[in-house]
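Complex shown without one protein chain; remaining protein chains in place.
Labels run A and B following the written order; every chain starts at residue 1.
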Amino acid sequence: MTRRYVLGRLVQVVPTVAGILVIGFLLIHLAPGDPVLALAGENGDAAYYSFVRAKFGLDEPLANQLLTYCANVLGGDLGTSYTQGRPVLDIVVERLGATLLLTGTALVVSTAGGLALGLLAASRPRGGRDIAVTTMSLGLYAAPVFWVGQVSILVLALGTGWFPVSGMTTAGSDASGLAHAADVAHHLVLPVLVLAAQEIAAVARLTRAGLIDELGQDHIRTAWAKGAPPRIVLMKHALRRALLPVVTVIGGRVGHLVAGTVVVEAVFAWPGIGRLLVTALQARDTPIVLGVFFVVAFSVVLANLVTDLVYTRLDPRIRYR
Amino acid sequence: MSTRDSIPASATAELAPARVGPVHDDGRRRVLARLVRTPLGAASVALTTVLCLVGLLAPALAPHDPFAIVGPSLDPPSLDHPMGTDGLGRDLFSGVVLGTRTSLTVAGGVGMLVLAIGGAVGLLAGYRGGWTDHVLMRLAELLQVLPRFFLAIVVIALFGPGLDRLVLVLGLTSWPILARVVRSEVLSLKEREFVDAARAGGAGPARIVMREILPNALPTAVVYVGLLLAQVLLVEASLGFLGLGDPNVASWGYLAGQAQRFLRVAWWLSVFPGLAIATAVVALNLLGDALTDALGRPGGGGGRGR
Partner (left out) sequence: MRAPVMFRFGVEGQCLFRPPLILTTFPGDSGPGHRFANGGHDMGRLRWTAVGVVAVFLAAGCGSDDDPEVAGPTTDAGVTTTTGDDAPVTEGGTVVVAISSDPGQLNPAITTSGGVHTASELFFNGLVDLDENLEPVPELAESWEVEEDGALYRFNLREGVEWHDGTPFTAADVKYSFDEVLVQLHSRTKASVGAAIESIEVVDDLTVEFRFGQPYAPLLQQLNVTEAPIIPRHIYEGTDPMTNPANLEPVGTGPFRFVSYTTGSEIRMEKNPDYFEDGLPLLDEVVMRVIPEEGSRVVALEAGEVDWLFETPGPDLERLRSSGDFEFLETPVNPGGANCIMTVSFNLDRPIFGDVRLRRAIGHALDREQFLERVLFGQGAVAEAPISSGIPFAHGDVELPEFDVEEAERLLDEAGWVRDGDAIRTAQGVEGVEDGTSLAFDFLHFPTFTAYAELLRAQLREVGAEVTLEPLEPPVFAETVFTNRDFDTNIISYCNATDPEIGVRRMFTTANISTVPFSNAAAYRNPAVDALFDEAQATVETDDRAPIYQEIQEIVAEELPYLWIVETIAVRAYDADCTGFGPSGHFAETASCEQ
């Protein structure tokens, strides 16, 4: 992995990030609806609104606002929330942890689960196990996330009482340390399972496809011909190479997981940034909307960066197109 | 080589479809034959065809106007209303049938946009190279990285619900991968002698595009678009759940969103739209798989066409 590549790759992050900012900003300001109402409430009078407008600089021309915004962001300031009177960065960071916990765990679970299932299916293509895995993963992939979520609440939470219905912690709980972690973990199970369901399916299918592909390669056949036991062949040769598309999938899937998070957070009342986005949109709290959008997009950029670097590490033979 | 010098912002920003082999003139028929020979292929083709037919014939198939009050509120499935009625007393079956048509429209719209823009951009970038290529690929990367679902939420929540907005947002952000596929096809072709030969023979660029590039790129494109459309349907459903659906059009996502309030008292309201969505997604995915199998690989070894 050349230093040139790494540097080039890092440099490329900048225009991407800038582009994201501009798009987000333009969208918000092109949209109908006056941010003043979100800030001042629906019941003020004209004088009150202009007072508020002046206070928040809403009268500046768009270009000025954009420049100011970009300057601020680069300096770490995402603006101040209209409705909460606090810096947006603080608000988003506060809620980011919950979302990271949810998506991170879902990523790990889906990767591990997907790899395992894919392995299972590829070990004997078109066999019984393969068909079972393929069917199941297809079903999981196709069912809408909120559907799976609600059914799981009704069955596994309300029905059996095994899991809590919503939230990240038990209401009014004083637990700290290990007990608190256990409480959160208990609340985490259903949301993670639901979020990971779609991803497990995708990873399983991809692993399977990649493995089957690999298994058809010449060098694998050579190994077999030489008498190497099939399982070793599978693990050592094929899996490592087949890992590549899976790594690819992880990189691309961060965006998908994040999308699924919005829905899962809604269904399970999980206090993350997906929920924050929807609430802020309803209140026309523009700074928060921009802040969340920016943080999410930036995370995806970061994930891609990491993935690319790992990708080349895994298989240095790869050239780029 | 020029292709190697350009470093993409991310080779992995999105799942790239497996490249599938070129289809030649008589090959098309062979592909179709191969497709329906496998049970999976046959099933997926049949399912997709049925869905398309239902969508096209929807106004004739739906017994009622999906927005009209035609029965008692929250009636379970019965002979009169095979999928039951909703809280206001509207026939769900009609809603699902007309929703099929909406899904078809949305999928069609996104598909066309993606094919058109992606194809054009890919061709342009591959053919011209240099600055054009550079700029276009940067743009493609930017759009690839944008979180589409978030973007759709932001757009719809700001500009109001509407399927046209959804189609635009998804169409305008999903073409990059297709552009890459087309571009790589163009690039690899550029290096082949017979293109020069053809050019020497007086063939104009349009002809080259039609005869060489398209047949090579199309299979991969089709597979990708198929998978993409499945995702589009799921996005529409999720938006409906979040209450961002279009209330003037019967769509599966909207029906699913409406069913929220009645989850405990009327299971049919969420089951049937959900089933419809899942069926369509399954059909599209299976079709994609089957097509991939039937179209074969672009030559042995490698398989690195990702």
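What we mean here is this: a residue touches a chain if its C-beta (ideal position, glycine included) is under 8 Å from a C-beta of that chain, and two chains touch if they have at least 3 such contacts.
Just so it is clear, the model here is predicted, and its values are computed rather than measured.
Visitor: Just name the one of A:Leu119, A:Met168, A:Leu206 or A:Ala259 that touches the chain not displayed here.
Guide: A:Met168
Visitor: Which of these touches the unseen chain: A:Leu211, A:Ala266, A:Val292 or A:Leu305?
Guide: Here the residue in touch with the unshown chain is A:Ala266.
Visitor: From the list B:Leu32, B:Leu88 or B:Val135, which touches the chain that is not on show?
Guide: B:Leu88
Visitor: Suppose we count only contacts with the excluded chain; which residues of chain B make the list?
Guide: The list for chain B reads 65, 67-69, 73-74, 87-90, 157, 160-161, 243, 247-248, 260-266.
Visitor: Could you pull out which residues of chain A are in touch with the chain that's been left out?
Guide: That gives, for chain A, the contact residues 32-34, 37-38, 40-46, 48, 80-81, 83-86, 91, 94-95, 98, 150, 153-154, 157-158, 161, 164-172, 266-269, 271-272, 275-276, 278-279, 281-284.
Just so it is clear, only the chains that are shown with their structure count from here on.
Visitor: Tell me, which parts of chain A touch chain B in their complex?
Guide: Of all residues in chain A, those touching chain B are 5, 8-9, 12-13, 15-16, 19-20, 23-24, 27-28, 31-33, 138-139, 141-147, 150, 154, 206, 209, 213-214, 217-218, 244-245, 247-249, 251-253, 255-256, 258-259, 262-263, 266, 277-278, 281-282, 289, 292-293, 296-297, 300-301, 304-305, 307-308, 311, 318-321.
Visitor: Considering the complex alone, what residue numbers of chain B touch chain A?
Guide: Residue positions touching the partner: 3-4, 6-16, 18, 138, 141-142, 145-151, 153-155, 157-160, 180, 184, 187, 230, 234-235, 237-238, 241-242, 256, 260, 263-264, 270, 274, 277-279, 281-282, 285-286, 301, 303-304, 306.
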